[in-house]
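The structure's right below; bear with me while I get my questions together.
The other protein chains are all here in position, but one chain of the complex has been omitted.
Each chain carries a letter (A, B and C) given by its place in the written order, and its residues are counted from 1.
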Amino acid sequence: MDFQLSEDQRDLRSGVREFCEGRFGRDRMRALLDTAPVPGMVDRALWRELADTGFFSLRVAEDAGGVGLGVAEAALVYEEAGRVLLPGPLVATHLAASLPGEPGAKAAAGDAVVGLIEGDSWPLLIEHLDALDCLLVLTDEGIRRVDPGAVRGVRVAHPVDPFTPVTSVDELPVGELVADALVADQWRRIGAVLTGALQLGIAGRLTELATRYAKEREQFGRVIGGFQAVKHLCADMLVRTELARAAVYAAAVTLDDPAVGDPEVAVLTAKVMGDDAATRNGKDATQVHGGMGFTWEVDVHLYLKRAWVHATQFGGAEENEEALAATL
Amino acid sequence: MDFQLSEDQRDLRSGVREFCEGRFGRDRMRALLDTAPVPGMVDRALWRELADTGFFSLRVAEDAGGVGLGVAEAALVYEEAGRVLLPGPLVATHLAASLPGEPGAKAAAGDAVVGLIEGDSWPLLIEHLDALDCLLVLTDEGIRRVDPGAVRGVRVAHPVDPFTPVTSVDELPVGELVADALVADQWRRIGAVLTGALQLGIAGRLTELATRYAKEREQFGRVIGGFQAVKHLCADMLVRTELARAAVYAAAVTLDDPAVGDPEVAVLTAKVMGDDAATRNGKDATQVHGGMGFTWEVDVHLYLKRAWVHATQFGGAEENEEALAATL
Amino acid sequence: MDLRYTEAEERFRAELRAWLDRAIPLLPAKPDRNDWPGRRAYDTAWQRLLFEAGYAGLHWSVEAGGKGATPTEHLIFLEETERAGAPYVGANFVGLLHAGPTIDAAGTDEQRRRYLPGILRGDDVWCQGFSEPGAGSDLASLRTRAVRDGDDYVVNGSKIWTSHAEVADYCEMLVRTDPDAPKHKGITWLIVPMDTPGITIRPLETVMGTSEFAEVFFDDVRVPVANRVGEENDGWRVTMVTLSFERGTAFVSEVVACQRLLRELAALAKKVTRRQASAWDDLALRRELGHLTAEFEALWALTKWNVSEAQRSGVPGVGGSVFKLRFSETKQKVYDLAHRLLGRAALAVDDVAGLPSGSLMDERLSSLSYTIAAGTSQIQRNIVGERILGLPKER
Partner (left out) sequence: MDLRYTEAEERFRAELRAWLDRAIPLLPAKPDRNDWPGRRAYDTAWQRLLFEAGYAGLHWSVEAGGKGATPTEHLIFLEETERAGAPYVGANFVGLLHAGPTIDAAGTDEQRRRYLPGILRGDDVWCQGFSEPGAGSDLASLRTRAVRDGDDYVVNGSKIWTSHAEVADYCEMLVRTDPDAPKHKGITWLIVPMDTPGITIRPLETVMGTSEFAEVFFDDVRVPVANRVGEENDGWRVTMVTLSFERGTAFVSEVVACQRLLRELAALAKKVTRRQASAWDDLALRRELGHLTAEFEALWALTKWNVSEAQRSGVPGVGGSVFKLRFSETKQKVYDLAHRLLGRAALAVDDVAGLPSGSLMDERLSSLSYTIAAGTSQIQRNIVGERILGLPKER
């Protein structure tokens, strides 16, 4: 057993971090938000750059043109995406890249932006619909492919996360079946872990933002991070992040090698702990920032709002906890 | 509206406090526990003193030999009883004093120690059975009177609260009906409020104990109450106590004058907030005391254990919260 | 302990209700949230109605033009206006609750004559210039300077979290007049007309995307010495007097509103289906709603306790921080529950699928500020620990 990053994994992580910070630094993130919003909030140029870096083809076999890595490596990559708040249906497109034929190939190459939705969710809200080339629907019998252009709905004027536009839909076209129920279940698991990885990245970044502010901001003649009330908020944020990290990485490794644990328990745990860390850290980071945390110009709220969005994807806390209890 | 203690009520409170601290100070409390335990943990001499002070006859009409006061005054008295950890079935005997005829008169006079139990509770555990002269059972049809001597059960060797011995009983004798369902419901309400008052007294005393220790104990060259982590625990204890106080007093006043509110909501609130304040303060007071809080010689654990016992009487938090939701 | 209202109080309530029944239907449509002139007009029109009906400055002294009502009458007023759906105090907040009482308590006769009637009639809107970017929790460390120059003070610096700055006539302001004195000793309280040259207002966008607040910059702004309230360098004490004017009624409307919200959430839970079952079948959710019901019932009782204490003693007790601490954290829990109840609808700050996600998510975002604004929960715990329990101050 050696549950630490391998040298390759460390290199992968630092490469992706460099890429993310370089290509989607704070200025570009803010510009996309404030000055140059694009349809469905998916920047096509950036999307292709992500594809070139292997975001979507990471787990596609090398002989099929992919990178040939596992869920563990994907989790490391998606953690970095969470850290810089990369927008768009990243997990859905990553999953779609494993589809056979053209749909998979286009997703892998960044030529298609792919959305994903649980068919029986209510209310039916589809993220990034205006940017989608393809919409996949998870159902009991498998995965159905729907033409996003045929989906009728009402675009929500004020999405809670400004980077995640949503469209309210009454009913979905039936679409055609492109994968069976086994694949759908596998997607649900990988999707939950990668979304947990996004939450991990958010949780970690929020810890950094709060800690940095606590070291800079002075009140009563000293930096506020010297007061236990603030210091302990930051400490709790770090603890949540490290727990989520262990849970997400363990689940990813377990999906790659199911013999090392119970994949179901591991996946549910990764999502529960990731959601918990990201959303609570968002609350605490806001509190550490005081009044500034309530302003649009400080990034904390953007992370918190994204965390709220991810918390509804691939199973919310309540249903995941119930599913975990059922394993006892 | 004047929701503050009247002069008479302030006098009553200070009189009862003086009595309690004089007759059941820490030494006598510890002696009863460690050196001179008595059957069922009810000290008969003390019981009669309590009766003489009006603990049981407080709400009995003056022309029936009682003090003729209301639930509001009873709540003030029981808060003081909670502060000094007075043991025994205080609430049950107080309720029994309102029964007509000899049973009521004996309870009021302190000649009878009366127990009370919800007939359908499970597991069936009776407090102080060895000390009881009379056991009353709350049922759907009313209140039944049972001969404690006829109750067969197993005395629990290690009750969680050393002042509250319990006997595990499989089945109760049927007994005779002594009051109807309306009276039973009124007893449940008054019992909940007076038990809430005991919890309020416990919560307040725990706040004092923790605050006092925080002012005395030094670590790292200063008293620990100067550290925010400790100071804020104490502050939360005070806040819980004051919320519980408002809730318990308001419920008591509402039972005396049902026109001023919704008695059901007020009573459930008093018990929920009292239980919450006493049990959480017990936990926090233990934490403030550090290692000493884990020792038998510091009183904190005795208060916490009593709070745990009261939290199971006249409705636990979960059922009371469900009942409150049903009022929405 | 008596929770029964006196006959006079009941009469006051009955008359108020009767008036509200007549007045509310006459209100114009609510202005859009970002229409500041519209909001000013709406709020001051309501104040004018109150003035004409004899309810303006209910809790102000008679000498100041108010009604000298008791704290209990003030509580009844706030409770009934909230239940009736009357407008909030809104743009009149600073004038009625802060600036007016301060001028009454510490101003000159001339200042009282000049400023108080406009507040009561709804003619003048005030804003507050206390907090600064560098002085939040530590308000007394404020650095906006005022230097005496003849009959004027010359003010330089900036203020933050100023509501209604764009539409205000006056600003009540704390400035530093003696930078060498201990921080609480060199502060002065000034009245600054908002049309004075040198004032710049920059809206401050919140996490909700709204501009509830502004930053206000002062660049060589000349303020007559006659606009000083109280003595020079005595502004901290002047401010503290006003803060103690609150008499336990600060959160009356909000507690009443939260109690209504809990009923609405219960109704919503009965309507919403989650995973093939009514959300109301979820015992955990019901218990949580039940617990919150207890919390607000207790907070309502505590409100009456604090109001009665203020009524007896004439000054409020130390209960303000106790109340604020618990109330703000509990109100956050309500919106956290609402958020979870909405499920995926929480992705929208607009109503979707017949669910009230618009208002609930907007308030959910707003709720992040409850434990921060007007003294963070951390500061409140310090106050409770130090001022009530007597624990040593932070070093």
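What we mean here is this: a residue touches a chain if its C-beta (ideal position, glycine included) is under 8 Å from a C-beta of that chain, and two chains touch if they have at least 3 such contacts.
In this text, all values refer to a predicted model and were calculated from it rather than measured experimentally.
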Exercise. Shown chains touched by the missing chain?
Worked result: A, B, C
Problem set entry | Sole residue of A:272, A:285 or A:304 that reaches the chain not shown, by the stated touch rule | A:272
Seminar exercise, completed: The one residue from B:4, B:57 or B:164 touching the chain left out of view is B:164
For this session: Please pick, from B:59, B:94 or B:301, the residue that touches the omitted chain in the full complex.
Result: B:301
Problem set entry | Candidate in contact with the missing chain, chosen from B:125, B:178, B:243 or B:328 | B:125
Exercise. In the complete complex, which positions of subunit C touch the hidden chain?
Worked result: 282-284, 287, 395
Problem set entry | Absent chain, residues of subunit B that touch it | 121-125, 127, 154, 156-162, 164, 166, 168, 218-221, 227, 229-230, 283, 286-287, 290-291, 293-297, 301, 304, 308-309, 312, 316, 318-319
Exercise. Which positions on subunit A touch the chain that was left off?
Worked result: 1-6, 9, 72, 207, 211, 214-215, 222-223, 225-226, 228, 231-232, 234-236, 238-239, 242-247, 249-250, 252-254, 257, 259-261, 265-266, 268-269, 272-273, 317-318, 320-328
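Simple rule for what comes next: only the chains that are shown with their structure count from here on.
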Seminar exercise, completed: Min distance from chain CA centroid to global CA centroid: chain C
Exercise. Pick the pair with more C-beta contacts: A-C or B-C?
Worked result: B-C
For this session: Using mean C-alpha positions as chain centres, tell me how far subunit A is from subunit B in Å, no decimals.
Result: 51
For this session: Report, in whole Å, the distance between the mean C-alpha point of subunit B and the mean C-alpha point of subunit C.
Result: 39
Exercise. Subunit A: which residues touch two or more other chains?
Worked result: 227, 229
Problem set entry | Multi-partner residues of subunit C (each touching 2 or more other chains) | 378, 381-382, 394
